[in-house]
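Pasting in a structure now, in structure tokens, and then I'll have a few things to ask.
Just one protein chain is left out here, and the rest sit where they should.
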Amino acid sequence: MTSEPLLRVTGLEKMYGTRVGCRDVSFELWPGEVLAVVGESGSGKTTLLNTLSTRLAATAGRAEYLMRDGVWRNLFDLSEAERRLLMRTDWGFVHQNPADGLRMTVSAGANVGERLMAVGERHYGRIRSTAVDWLTRVEIAADRVDDEPRRFSGGMRQRLQIARNLVTHPRLVFMDEPTGGLDVSVQARLLDLLRGLVSDLGISVILVTHDLAVARLLSHRMMVMKDGLVVETGLTDRVLDDPREPYTQLLVSSILMV
Amino acid sequence: MSARAYNFAYLDEQTKRMIRRALLKAVAIPGYQVPFASREMPMPYGWGTGGVQVTAAVIGPDDVLKVIDQGADDTTNAVSIRAFFAKVAEVKTTTRTAEATLIQTRHRIPEHPLTSGQILVYQVPIPEPLRFLEPRETETRTMHALSEYGLMHVKLYEDIARHGHIATTYAYPVKVEGRYLMDPSPIPKFDNPKMHRSPALQLFGAGREKRIYAIPPFTEVVSLDFDDHPFTVQEFGAPCALCGAEGVYLDEVVLDDKGGHMFVCSDTDFCEDRRAQGFGPQVTEAAE
Partner (left out) sequence: MAATLPSLSLSGVSKSFTMHLQGGIVLPVVRNVGFEVHPGECAVLSGPSGVGKSSLLKMAYGNYAVEAGAIRIRHLGEMVDIATASPRTILEVRRDSLGYVTQFLRVVPRVSALDVVAEPLVARGTEVETARARSRDLLARLNLPERLWSLPPATFSGGEQQRVNIARGFITDHPVLLLDEPTASLDARNRQVVIDMIGEKKAAGVALLGIFHDEDVRDRVADRLIDVALFAPEKAA
């Protein structure tokens, strides 16, 4: 077992002027661990995700990350160049709307290959075969490699976005409602695919969702947020089956049982 | 109206100083796009307003000016720009590459090798090579600042995926001195190797986009490619039908409405020069 976490967050705060985005958030994320952040709209979960992924600047607190070279760095002290390098190599970000994470007017192969080219791969044949390999892994037929994602269905686009993120074998992937805009049957397929990829590759994931079924299926651990604060945290099945806090009980009792 | 109504070379001295400062910065940072306060010129955008302003800022009374458009000295754009400077700067003009100290060009680099002391001014429509893939200027500036150029290879990847080879034939992206990604203006990729370690000073002006960039003499200019799809220049099957030159860039000239055509040098001065020296169509090719 690894003896060190991948990410250590202490006293993280993001204020929008005087309004609280999220406050007093502390946790550790371990290699291979999937952490679900749940709560309703406005609970601060998306703010937390965007702050941790350095898309927003924190107003207080630290988020220390164990870089690939074994050195701990506070994410908020990284230079823009270092942050952007992390973003396209060691991290992934899966957006709810695939169009936000894809280049819609270049082929699926180039979408997957972009990160490889960004880190200096200059062999077309290798880029293409890696792209085909990843398309297959996300269940997109190899003969769609030259098609543009705007000709793909919603589910395929989302799977392409995942392949595009995973091609550099990131250690940490941020996911913002990854199944949000999809039909139920398409969701199920995507969830199963994600579950398999995450456990096969041992990726750590911070997953923001309002869908407790998604959290149960994908995550090991859960953090419930309300009004910018973490109100309850624990093992996912414990939080869902024996919620302790009033808000968590409300959240759990509000879902339809299937 | 006499030319005296204008300042030397049309632009006022303050404007010329502003452009020269931008040029100095551009020369100091090869391939970097320097913003400048582009002026309205007495010609429409797209007709070379950027190149004309750069020329106006560097031209002196002793310069000999040559202007080419697609390699030709006798097209409308070339003739009018040449006439413009003959009038407002009263400089000598020429069509001969070797005699010129200053050459303004649209879409070609002359075939005759440039020499130390010559300045080549390019007219640039869109200076940002990443523009078609990344529409946000803030983002492309960051990409330049951080040397994040993977995206340019995405474009070349798409070429190969679609056409089986890199189908970009003009405005082919280059890396300057191992640092900045640069659009060489819409010259054919055939001319790209001529930029590499050229003894001449190469200046680029984009009037509408208000950008100036430069390649100082003897600078590394490398065309982007893939290991398994290396950069190559166009090859022409036959020599020039007029002067018999090989290894030069040829234009197709339509002769009649029955499909008759021939390939001739795009660089009209180079072609005329060769014919004056006695070169003609290659005999073996004439046997039809």
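Should a chain be cited, it is by its letter among A and B, assigned in written order, with residues numbered from 1 in that chain.
By definition in this document, a contact is a pair of C-beta atoms (placed from the backbone, for glycine too) under 8 Å apart; a residue touches a chain by one contact, two chains touch by 3 or more.
Predicted, not measured: the structure shown is a model, and the values here were computed from it.
S.K.: Any idea which chains on screen the missing one touches?
M.R.: Counting the whole assembly, the omitted chain is in touch with A.
S.K.: Considering the complete complex, identify which of A:4, A:183 or A:237 is in touch with the unshown chain.
M.R.: A:237
S.K.: For a quick check of understanding: of A:45, A:144, A:171 or A:221, which residue touches the chain that isn't displayed?
M.R.: That would be A:221, which touches the missing chain.
S.K.: Since one chain has been left out of the picture, which residues of chain A touch it in the full complex?
M.R.: Chain A touches the missing chain through residues 1, 30, 33, 188-189, 191-192, 195, 199, 217, 220-221, 234-235, 237-238, 241-242, 244-246, 249-250, 253.
Rule of thumb we're sticking to: only the chains that are shown with their structure count from here on.
S.K.: Could you tell me the distance, in whole angstrom, between the mean C-alpha positions of chain A and chain B?
M.R.: Centres of chain A and chain B (C-alpha means) sit 46 Å apart.
S.K.: Which of the residues in chain A come into contact with chain B in the complex?
M.R.: 80-81, 84, 88, 103, 106-107, 109-110, 113-115, 117-120, 122-125, 127-128, 145-146
S.K.: For the complex, which residues does chain B have touching chain A?
M.R.: Contact set of chain B toward chain A: 133, 142, 146, 148, 150-151, 153-154, 157-158, 160-162, 225-229.
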